[in-house]
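The complex is shown incomplete by one protein chain, all other protein chains being positioned as in the whole.
For clarity, chains are labelled A and B in written order, and residue numbers in each chain start from 1.
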Amino acid sequence: MTTAVAASRALPATRRVELRKPLPTWKVWLVRAFAVALFAIFWEAGANLADSLLIPTFSSTMVALWETTFVTGEIWGPLAISNLSFLLGYPIAVIVAVPLGLAMARWKRFDKAFSPIVAVSLALPIAPLIPVVLIAMGLGITPRIFIIFLFAWVFIATNVRAGVRAVDKPLIEMASSFGASERVIWWKILIPGATPAIMTGLRTGLGRAFAGMVIVELIMLPVGIGALMLDYRGFFQADLLYATTIAVVIEAVVLAMLMQRLERRLLKWK
Amino acid sequence: MISIKDVSHRYTAKGREETVALSNVNLEIEDNEFVTIIGPSGCGKTTLMRAVGGLVQPTEGEITIDGQRVTGPHQQAAVVFQNFALLPWASILDNVAFGLELQGMGKADRIAKAEQYIKRVGLSGFERKYPRELSGGMQQRVGLARALAVETPILLMDEPFGALDQQTRRYMQEELIQIWEGDRRTVIFVTHDMEEAVLLGDKVVLMSARPGKIEEVIDVDIARPRDPEAVERSEVFAEKKEYLWRRLREMYQVTA
Partner (left out) sequence: MTAVAPTRPKPVGVIGPSKGVSTFFETTSSWWGILALLLIWEIAGQVADLVWLPPVTEVIATLWQLFVDGVIQPHLGASLWSLFVGFSVSLVVGLIVGTLMGLSTTINSALDIFVNAMLFTPALIFAPILFAVFGLSDVTRISVVVLYAMFIIIINTAEGVRNVDDPLLDMAASFGASRWTAVRRIILPSAYPLIIAGLRLGAGRAVKGMINGEMFIALIGLGGLSASYGKSLQFPEVWAMALFIMIVAIIINQGVSIIERKLTAWYD
């Protein structure tokens, strides 16, 4: 027996496409940092090239963001005014829509009674009707709360309803066969089973409520952050306008992340 | 000839401890041999087969086919997958012709050839159907036809009938014997079914649980062509099956 001396040739080979090959975490963050840096550089260079009153550089925007939050604190008052209506409108929507969705899922009659309203609310554009709400409810915070409620409730209700509906029928039958009461069925089966969909509804509703807050203030009732932005635009304070926009984006992202946290905690069993 | 030399493989997944799937596997498979691989689940059968197909690059050792090293997916072997791996959006004809198309064969030629193999696996008349319209057994025939059609010297089959019900599986085994005895390619056939291993194989490779090792290579001296019914009634069959069962049971007692 002789050991093969000649180095064996390799068979011609193709390469398999790998889509989910995870990058190491440090690399992910490196790439992200690089992308953000690139974005900043392009912005800076583009703004310098354009040399327009309306396009601030990245650096001046960041400075403005710093100043409006920590130096002058100009942003906090308007931000608080806006968020107050949001922080009232969204919980009201949740308190109304979750029980409504649950009831619609379980009781035919409830479903029949409310489904036309749900259908219309899903389709009806709210923004054009904002003037109606303003005249009906006056100019205080109430109409803004109500509009935010209107933006959010139907998405919460439909998701909750769909979630409960989707709970496995055999599970409910199994529980009934063991003599479970309606109460037990609710707490042990329907609500846990529907939790993912309920969370989807809450998350979607949160996004809608936040959008409602922005939309009212920008298109009909300039108060809070919307009014601030329109002022900056009017006075050609582009750096502050951009900075405020970024602040709102940051708030939206923070809200989404908080919601995701909550969702993860509640859905640990999945 | 396929030659597997000192092959070991470790899977390293982020955040988990590494798994030794193969350790020091040595195996030689002659041309035109039908080899079945059996062993407890998780013992590395799939990994070994994928390594031969170039779908897994072993961390150590070398696999050669006729003296050429396997470094990635190659055209010496065609694979029949456990879950069929059919394109749901393509007709049966297009599925069977897929490999031929990738080889760059012209349209008329590949259709002719695909039709020939569709007939061979008994699916004539289903060319225009889609996979979802076919039963599991029929879907696996498509997988088989696709692999046969590229006419590679080697066929790799990973529990190809594992997802089928008992009767269908039995029926497919008979057909596979017939088809194989028709053109005798080199086959590596992974299974967890002892009867299947003995019925089909010229050799049964018995692997043991982690770390994946070859315990024994058992010759199945049953003459070809094989008549499945006769084989099953034969003494050799019962004996080999019995032996496999004893060996496998020992392994379970060790691990369980």
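Rule of thumb we're sticking to: a contact is a pair of C-beta atoms (placed from the backbone, for glycine too) under 8 Å apart; a residue touches a chain by one contact, two chains touch by 3 or more.
Predicted model, so just to flag it, every value in this text is computed and none were measured.
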item	value
Contact with the hidden chain (one of B:A163, B:I222 or B:M251)	B:A163
Which residue of A:A162, A:A180, A:V223 or A:L266 touches the chain not shown here	A:A162
Option from A:A10, A:I41, A:V71 or A:I117 whose C-beta touches the chain left out	A:I117
Candidates A:I55, A:I141 or A:V223 - the one touching the absent chain	A:I55
Which of A:R20, A:K169 or A:R183 contacts the chain that the document leaves out	A:R20
Contacts of subunit B with the absent chain, listed as residue ranges	50, 53-55, 72-75, 77-79, 81, 83-89, 98-99, 102-103, 130-132, 135-136, 139, 146, 150, 163-165
Absent chain, residues of subunit A that touch it	14-23, 27-28, 31-32, 34-36, 39, 52, 54-55, 111-113, 115-120, 122-125, 127-132, 135-136, 155, 158-159, 161-163, 165-166, 197, 200, 204, 207-208, 210-211, 214-215, 218-220, 229-230, 232-233, 236, 238, 241-242, 245, 248-249, 252-253, 255-256
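To be clear about the criterion, only the chains that are shown with their structure count from here on.
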item	value
For the subunit B and subunit A complex, residues of the former touching the latter	14, 54-55, 62, 64-65, 67-76
List of subunit A residues in touch with subunit B within their complex	4, 8-16, 22, 24
